[in-house]
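Sharing a structure with you now.
Just one protein chain is left out here, and the rest sit where they should.
As written, the chain order gives the labels A and B, with residue 1 at the start of each chain.
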Amino acid sequence: MLKWLDFPAWLPENASTFGEGVDKLFVLIYWITAVVFIAVMAVLIGFMIKYRFKEGRKADYIEGSTTLEITWTAATTVIVFGLAMLSLPQWNKIKVPSQFPSSPDDVLVRVHAKQFNWDMTYPGPDGKLGTTDDLTLENHLHVPVNKVVHVELTSEDVIHSFFVPQMRLKQDALPGRTINVWFEATKTGKYEIPCAELCGFGHSAMLGYLNVHTDDDYAKWVEEAWQ
Amino acid sequence: MKIEVATILTLIIASILATNAIAAGEGETVESLVFPASYKAGSVSNGGTITGTVKFEGEAPEMKKLPITKNPEVCGLTDKFDKSVVVGEGNALKNTIVYLMDISSGEGFKKGAKIKYEIDQDGCQFDPHVRLLPVGQRLTMLNPDKIMHNVHIFSKKNPAFNKSQPGSRRKMPVKAVKKAEGPVAVKCDVHGWMKAWIAYIPHPYFAVSDENGKYKIENVPPGSYKLGYWHEACGTNNDAPVSVTVDAGGSVMQDFALSLKE
Partner (left out) sequence: MNDHANESHDHHHEESFVSKYIFSLDHKMIGKQFLIYGLIMFMVGGGLALLFRWQLAWPDKPLPMIGVSQEYLDEGEAVSEADRRWERWGEDDEENWFERTMYGGIIGPEFYNALFTMHATIMVFFVVVPLLVGAFGNFLIPLMIGTRDMAFPVLNMLSFWTSVLGAVILMAGFFVPGGHAAAGWTGYAPLSSVPDFTGVIWGQNLWCMALIVMGVSSLMGSINYITTVINMRAPGMTYFRLPLVIWSLFIVAILLLLAFPVVASALALLLFDRMAGTSFFLAEGGGEPLLWQHLFWFFGHPEVYILILPGMGLASEMISVFSRKPIFGYKSMVFAMISIAFLSWVVWGHHMFQSGMNPQLSMAFMTTTMLIAVPSAIKTFNWLGTLFRGSIQFTVPMLHTLAFVSMFVIGGLSGIFMANSPVDIHIHDTYYIVAHIHYVVFGGSVFALFGAVFYWFPKMFGRHMNAALGKIHFWISFIAFNGVFFPMHIIGVAGHRRRIHNPLDTDLAHLQGINEFITMCAFILGAAQIILLVNVFWSMFKGRVAEQNPWHANTLEWHAPTPVPHGNFDQIPRVYHGPYEYSVPGAETDWIPQTQSDGEPSRDEPIAAGATAD
C-alpha cells in the first residue's frame, strides 16, 4: 500500500542529463502536495469526528475570518509562484532552442514520424541532412552515450509525439513543421520510443527504439552502417 | 432561434459543398491495366488457350533484404526480401500480370467453395505479392501472426480501405469493390516493409506469371485480342500491346521479355 503512495518510486529509470532536474521537481511537488493533502485530510477527518452532530449542542455562528482568508491566499500564492520560478530554468534548458547546448561533437538526427513508424535519418559523414550520404533507418535510433543529440522532429501525416520515458523527453511532431529537441543520454541501453499522441488505430503499435551505445560501439555501428 | 437557423444553414451549405474527401496518403503513380469499356459474361464453348513465359532481360538485380524494424520475435523468424523484381531460374520473371485488354464478352468468373481470394500476412509478409481480385468479390486477409497488422489499400477509383487487423483476428473480410481498377498498392502501416498489389479485374482473362515465369489464360473465345502485361518494376506495354489471334480450341504461345523501367 505504501508503495502505491510513493509516486517517485514508479518513475522509469532516468538516463538523461536533464532528467535529474525533472525528477527533483517531481519529488519536490510530490512532497509539497503530500504534506498539504495529509494536512487537509487530517483536518477534515478531525472536524468530522469532533464536530459531528450531538444532541443538544448547537453549531457556532462563524461567518468567516479575513485574517485566515488573507493568510491562506498569500501562502498558496507564494508556494505556487515559487514552484513556477524553480521550474523555469529546467523548462528553458530542455525546450527553448536558444538555450540548447551546442558543440561540434554533437550528434544530429532527423526523426520523421508517420503512421505508424518512426523514420530516423542520419546525416552521414558530411554531418548534413538532406545530402546523398544520408541514411534512413526505420524505428531504430542509434546514439552515443554522453553526447548531446539534436533531434529534428517532423511528421508525415498527423500529430505524433516523440516520447522517451527514460530521457524524460516528450515532444509532439507536427506535420509541416520542424521542431528541435535535444537530449544527452547518460546510460547505455535500449529504450523504447513510443508515440504519446493519439495518431490513429495503430497508435499503440507505433514504437521505435533508442539504442544508446558506448563510444566504441557507436563507432562500430557507424562503420557498419556506412561501410 | 436565429443562431440555430444560422447553424442549420451552415450545415446545409457545408453538405452541398461536400465533395469527396481528400485522399491523403502515399498514392504511388503506377501505370494501370487497361480494361474494356464493358464486358458481358456468358458461356464459352470450344475456347482457346494463351500460354507463354515471361523472362527478365538483362542481369537480374539481387533481391534486397529488408530490415525488420519491429516485432522481430514474429517478423524476424525468416528473412524478408524486397519482392519488386523476383527472378527465378533461367531469368523467369514472377508476378507479371498478363491479360486481354479488349475482350468484351466471354465467360464469367468461376464460382465455388474452393475458390478463395485471400492474402496471407504470415510472418509479416503479404502472400501473394500480386493478387487478382474479381470486381464484386470479397477479399479475405489472413493474419496468423498474433500481432496487429494494418490493411491499407490505396484505391483511387474505389473507396480506399484502411483498417487494422488485430492479432486476435485470423480472417478479416475486405468489402468488395464495384469498379475495375489497379493494380493498387496494399501496405501495412505498422510494418513499413510489407507491400503487395491488388488488381480489381472485370473479367477472368487475367493471369499472373509463376516462379517459372509461366502464365496461362484459358477458355478464350475465338478472335483477335490485344495482349497486355503489367509488372511492378518493368511497367506495361499499354502503348504497344501484342496482338494475338485465338482459334477455336487452339493454343497460342506468346513469350515476353521485360526490362526495368527507366
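By definition in this document, contacts are C-beta pairs under 8 Å (C-beta built on N, C-alpha and C of every residue); 3 or more make two chains touch, one makes a residue touch a chain.
Here the structure is a predicted model, which means the values were calculated and not measured.
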Selected residue (touches chain absent from view) among B:Arg169, B:Lys216 or B:Lys261
B:Arg169
Among A:Val22, A:Val107, A:Ala185 or A:Val212, exactly one should touch the missing chain; which is it?
A:Val22
The missing chain sits against chain A at residues 4, 7-8, 10-12, 21-22, 25-26, 29-30, 32-33, 36-37, 40-41, 43-44, 47-48, 51-54, 57-66, 68-69, 72-73, 76-77, 80-81, 83-84, 87-88, 90-92, 94-97, 115, 157-159, 161, 163, 165, 168-177, 179, 192, 194-205, 207
Residue numbers in chain B that touch the chain omitted from display
1, 3-4, 7, 10-11, 14-15, 17-19, 21-25, 138, 148, 160, 162-164, 166-173, 175-176
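Assume only the chains that are shown with their structure count from here on.
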Any idea which chain A residues touch chain B in the complex?
114-117, 137-140, 157, 201-202, 205-207
Which part of chain B faces chain A closely enough to touch in the complex?
24-25, 67, 69-70, 147-148, 150, 163-164, 189-190, 192-193
